[in-house]
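Then we have chain A:
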Amino acid sequence: MTTSANPDTSAPYHEHQPGTIVAAEHPATLRHPANVHPDHAAAPDVDIVDVTKRFGDVTAVDAMRLTVARGSFSSFLGPSGCGKTTTLRMIAGFEQPTSGEIYLAGEPVAGVPPYRRNVNTVFQHYALFPHMNVAQNVGYGLRQRRTSKADEARRVGEALELVRLTGYGRRRTWELSGGQQQRVALARALVNHPAVLLLDEPLGALDRKLRHEMQIELKQIQHEVGITFIYVTHDQEEALTMSDVIVVMRDGRIQQQGSPEALYRHPVNRFVAGFIGSSNFVAGRVAGSADDDGRIAVSAPDGVTVTGRLADGERPAPGAEVTVAIRPEHVRVAAGGASDVPGWTALAGRVTSDTYLGDQHEYRVAVPGLGELVARAQAQGGDGAGRAFHTGEDVVVGWHDTAALVLTS
Partner candidate 1 sequence: MDETLRKYQEDLLRAQLSRRRFMAGAALATVSAALAACAPTASSTSTPTAPPTPAPSAAGAGASPTVAASEAASAAPSYALEQGMLLYNWSDYFSPDNLTKFQTDLGVTITQTTFASNEEMLAKLQAGGKGQYDVAVPTAEFSETLAKAGFLQKLDKSRLPNLSLVNERFLTLPFDPNDDYIVPKDWGTTGIIYRGNKVKEPVASWKDFFDLAKGKYSGKTFVLDSPGDVFVAPLRLHGFDVNTTDHDELETARQELMALRPHLQSIDSDNYPTTLQQEEAVLGLAWNGSAYVLQSDPSGKYTDTGWTVPTEGTIYWTDTWVLLADAPNPNAAYAFLNWIQDPAQQVTESLYAGYASCNDAATSQLPKEFVGNPAVYVPEELLGKLSVATDQSGNQQRADIWAEFKQG
Partner candidate 2 sequence: MLLVIPLAIVVVYSFGVRGTDGGYTPAFVLDNYDRLLSRPDPFILSLEIAISGTILCVLVGFPLAYFLATRAGKRKTLLLVLLVIPFWTSFLVRTIAWLIILGPAGLDGFLTNLLGRDVSILGSPWAILLGIVYNYLPLMVFPLYVTLERLDPTLLEASKDLGAARWATFRQITLPIAAPGVITGSILVFIPLMGEYVIPSILGLGKIFLIGNVLQLDFLASRNWPAGSAKAVVLIAIMLISVTFYVWTTTRGRAGRDVSVL
């Protein structure tokens, strides 16, 4: 391994922040300092306690425990069927838990119908009322609360202004673009000043560019109104962009929850590591015992040994099956033979594909025993240190031991 690696890429991983990886039992840590509601003493907006939801034989949500802090932007992230939408619908009141209890602002809401919950939803396909114009759609919730006409008009105007649709009140909903319809749906929910706003993959139907704009806008709006947002998505990029807290779900269970950065850096298992960002995975067995920093040697097939860092509190027995996860951007590629540098793992391999991505090079390198590893390197101008490699070239791939996560599950 050469020392030609860009120095700034390896540095952060030494700073371990234990507090950012949160087990479900410690909900208080979910609070994001910037967005925590001023009323610290109040009960959290949403508290889900041991909630299970079954549809026939299928368990959609399994013994879920979660607290959503007041004023936070939380995302439920996971593949379809992971239970994220079911959880959302239970909070909204469209579904009742099979067992367990949901608390909204400290109050149990079992049996409370949706129309009596101080929660509003932005639906996946907006669900705008086709027989009403934009203003009538937005004012619908206010009319249900017997708001005066003048009040309704004023608040609808404010809500439309918030979503930058001032002057669209008389329009027909189907005359609007997808993005505009999305804003109407948002305004229709926000105008009621709910304690919690639930968003069910609201950007799914928009094109990529518009989606990105809306992500930023949503985040801004959330900041402005200070309402708790719970956002359901299967798009990790979307979750990373907007969320204070991401709750990764799979098969009805929470895999991990925490800030986007914590989840990215310290995934607790292979699923999270693969779902948030991308990773190279190397299967192996624990070859020794961990040192004080949590570093541990893992023997992979073909006698290859790699070193990685264990997550906090993990102390697998020797011989236990583990997975080592290495982010592609942490994999260095260098020319020449392998050299033994302390604190680094270095392996010989051959480039099987090289792809130029503009700001980056992506290489696939075949390493005996480990298979193909993906490496991503910043592209450098001129003949700088980060020279490009080509398919067929013999190279050395390596990573700092702290960049390789040893996952026990």
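Criterion applied: all candidates are chains of the complex that A comes from, given by their letters.
Miscellaneous remarks
Heads up, the rule we're going with is that contacts are C-beta pairs under 8 Å (C-beta built on N, C-alpha and C of every residue); 3 or more make two chains touch, one makes a residue touch a chain; residues count from 1.
Bear in mind the structure is a predicted one, so any value in this text is a computation, not a measurement.
With chain A as reference and 1 or 2 as options, the touching candidate in the complex turns out to be 2. Across the interface of their complex, candidate 2 is touched by residues 92-94, 113-116, 119-121, 123-125, 127-133, 136, 140-141, 144-145, 170, 172, 188-189, 192 of chain A.
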